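Note that one protein chain of the assembly has been removed; the remaining protein chains are unaltered in position.
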Amino acid sequence: MSQTFQGVIPPVVTPLTESGDFDIASFERSLNHMIDAGVHALFILGSSGEVVFSTDERRREIIEATMSIVAGRVPVLVGCIDTQTNRVIEHARVAAELGADAIVATAPFYALGGMAEIEQHFRLIRAAVDLPLFAYDIPVCVHVKLPVDMLIRLGRDGVIDGVKDSSGDDVSFRFLVQDNEAAGRPLTLLTGHEVVVDGAYMSGADGCVPGLGNIDPAAYVRQWNAYQAGDWETVRTEQDRLAKLMRIATVTSGVTGYGAGVGSFKTALALMGIFTSNRMPEPVVALSGDNVTAIEKILRENDIL
Amino acid sequence: MSQTFQGVIPPVVTPLTESGDFDIASFERSLNHMIDAGVHALFILGSSGEVVFSTDERRREIIEATMSIVAGRVPVLVGCIDTQTNRVIEHARVAAELGADAIVATAPFYALGGMAEIEQHFRLIRAAVDLPLFAYDIPVCVHVKLPVDMLIRLGRDGVIDGVKDSSGDDVSFRFLVQDNEAAGRPLTLLTGHEVVVDGAYMSGADGCVPGLGNIDPAAYVRQWNAYQAGDWETVRTEQDRLAKLMRIATVTSGVTGYGAGVGSFKTALALMGIFTSNRMPEPVVALSGDNVTAIEKILRENDIL
Amino acid sequence: MSQTFQGVIPPVVTPLTESGDFDIASFERSLNHMIDAGVHALFILGSSGEVVFSTDERRREIIEATMSIVAGRVPVLVGCIDTQTNRVIEHARVAAELGADAIVATAPFYALGGMAEIEQHFRLIRAAVDLPLFAYDIPVCVHVKLPVDMLIRLGRDGVIDGVKDSSGDDVSFRFLVQDNEAAGRPLTLLTGHEVVVDGAYMSGADGCVPGLGNIDPAAYVRQWNAYQAGDWETVRTEQDRLAKLMRIATVTSGVTGYGAGVGSFKTALALMGIFTSNRMPEPVVALSGDNVTAIEKILRENDIL
Partner (left out) sequence: MSQTFQGVIPPVVTPLTESGDFDIASFERSLNHMIDAGVHALFILGSSGEVVFSTDERRREIIEATMSIVAGRVPVLVGCIDTQTNRVIEHARVAAELGADAIVATAPFYALGGMAEIEQHFRLIRAAVDLPLFAYDIPVCVHVKLPVDMLIRLGRDGVIDGVKDSSGDDVSFRFLVQDNEAAGRPLTLLTGHEVVVDGAYMSGADGCVPGLGNIDPAAYVRQWNAYQAGDWETVRTEQDRLAKLMRIATVTSGVTGYGAGVGSFKTALALMGIFTSNRMPEPVVALSGDNVTAIEKILRENDIL
């Protein structure tokens, strides 16, 4: 496996203007903020990148802006998230056409199926589009966990090139790392859990996809470098600080799920002057009032402001 | 409430050719089979109509064919099923443009949210498209149940005109009927559970949306007429026979979910000569071998063949 | 199958004194209230009978009081609800020793298992205790649904004599009734959903186990008699009124689950003068204030007070 997709790969949050348009100026500031901090790649149109809120036109707009702004400085992974195979393939073809370096797809969702359909789904995407393919394991959204043995088989068969693990199942993740090792490392294995990246590194992860990396990319890069150097104490210390910073996502009240999580990231980025607005996609309402104050306090306590 | 959307409204199964194209000739036979049997409306692009498997182009193709074939004989409801608000509104606008009589939308899915977002979702769809709007309550697919009090509030406020209840929660459905009655009947209430329509009629349902109505629409029409006439013994007797016929969806082995459910409907329609193929959308595999034989046997036992 | 366990069989709510002791005087009033109304049997130590809150000593106390008060007027079913087989068998032996007419057991819970363990569980109970055995299907509490084919097999093999269905899955219930019919009716099939008993009767249920039958047993008896006479309009009318009365369990605020459900039954029984207190078992708090007022209002509207 090449090292192209190893290291710190933030799932890029998408800025909107107050009127709900895509805010390309804020987007450029944000991408540069991350690239300048040394992140190793960028993952756009992930769950945090409001992919499922975005129309096809909006998705295209975001990919085009990214390719133009990044201009080859780092690889770009593009989320092709949709309900079932043929819709995902359409997104994947657009991503390929626009220059994506890799695509990311979840298990199919909404319609009920079994493991045979999930495996066939990835095989069909692979057959349709000639780009590195990451399986995105996110049971909280698609309501099924990708089994370790299927992932390894898909890796051995050259169907998928890696896994973005947002399963929250660290036991399964460790078994995945070990089985991947035993299989000759066909897969690049990334953790999506920004609060416990140190644990994933202990398990042997190849990198992380931290939403919080939009806010403090430099800390995740320092942590990665410490990991590469075997400096576990720094890995842990950086993580502890980042876990404190992550409280921006749990300090809000009266809001749940996406509105609290990505809502807090957008609010932080607005407070930092990177975004011009913390506007959320319909039907989600932006954080306001005491929730903004509480987030600001945490940013100050952790030297972000 | 007008009676436009009352009675038997089958969710139309979408025929494919062996090569996976939309099979318009089979589709015409199928729609005529149902209209000739006396169904009161048709619901296309529902869960059984493989909406989430269909690209935007395929969805448009199905709507256009439907409007052309139906030609005003019965009203047409169009499922506008997608992950979040703006994507749903795009589909709704296409449906309106192509002449739909009503649209049907679920709660948003994939991204996590709360009840406030769901309510706002329906209000935004209402504001964007001027067509009767049905809320589609299908927790098995979207992983949230629409609460009775929200539905009644949306009805009172003129946001939604009805509910297609596929929740499987018959206790909640009875409370919904009673609260709708107390609110002056702003909502038309349809059950999606073809095996227990009699129970829903006991609760006071305004109609049914039976997938099995693709196979035997006449029986559901006879049951509806008996319901209107207060002939409960016939309501029950028809239901018992239909429940036996529904075993086509449970008799299969080695297949789960959509492949077994809609797969059995397609197989039955092929055996009946209405469809030319029981081909399923990617990544689902069509039923074959013993599963087909088992379905054929049930069709014979229930005088469909 | 004998008709011993057919008809209206309320799951008996257990009265406590203000200090938390078993209130035998209230219990006697309550049992007589139901027997005088014509119920066909009584089910003690069910979920509503606070079986899992009760120590072994308390369970024994309740069984003894029941057998003494009932004195053979109606059959008594005793819930033997506990985590795993050997604990259930202990309860079943006590029930047999004290004169129970039948025992009721759920699938094992807490430890994770598969269908093989559940089936073996019922077979071991059957082998240990020589009393009619009902399988209690209550996935909301034990987190697994008993499959229809397993229940029919256990019925054919003489392991279980009936099913108390609190699954909320009316589709499965209808299939169960049909398969039981095809198997020669080894099972007596009772529904536990007091709000939709009419639907279960349409499906062919042999009786009901309505918690609300503690409050208005006479209405369920009238409904049963109408069912036996084929008077479906009365079956439905009685059900509609009972559904309105059941709002005592949904009208409360700030309370969920058992505290709202059984809490409202106890509060109603206290308001009716049958119970002396609406005290709940630890750690559940009794309803008070506005919640009591709201329940009283519903009781008055439905002529219970």
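A few notes on this one:
Letters A, B and C mark the chains in the order given here, with residues in each chain numbered from 1 onward.
Everything below uses one rule, namely that contacts are C-beta pairs under 8 Å (C-beta built on N, C-alpha and C of every residue); 3 or more make two chains touch, one makes a residue touch a chain.
Given the structure is predicted, the values throughout are model-derived calculations rather than measurements.
The shown chains contacted by the absent chain are A, C, with contact judged over the whole complex. Contact with the chain not shown here comes from a single listed residue; of A:Leu98, A:Ala243 or A:Ile304, that residue is A:Ala243.
Contact with the undisplayed chain is limited, among C:Glu18, C:Asp36 or C:Asp56, to C:Asp56.
Across A:Glu28, A:Glu64 or A:Asp170, the residue that sits in touch with the chain not pictured is A:Asp170. When the omitted chain is restored, the residue from C:His40, C:His121, C:Lys164 or C:Arg247 that touches it is C:His121. Although one chain is not shown, part of chain A still touches it, namely residues 168-171, 174-175, 178, 193, 195-196, 198-200, 202-204, 230, 232-233, 235-236, 239-240, 243-244, 247, 250.
Contacts to the hidden chain, counted on chain C, fall at residues 47, 50, 52-56, 58, 81-87, 90, 108-114, 116-118, 120-121, 124, 140-143, 255-259, 281-285.
Convention: only the chains that are shown with their structure count from here on.
Taken as a contact graph, the chains are arranged in an open line, each linked only to its neighbours along the path. Think of chain A turning onto chain C: fitted on CA atoms, that turn is 180 degrees, to the nearest 5. The geometric centre of chain A is 36 Å away from that of chain B, both derived from CA atoms.
Separating the CA-averaged centres of chain A and chain C is a span of 49 Å.
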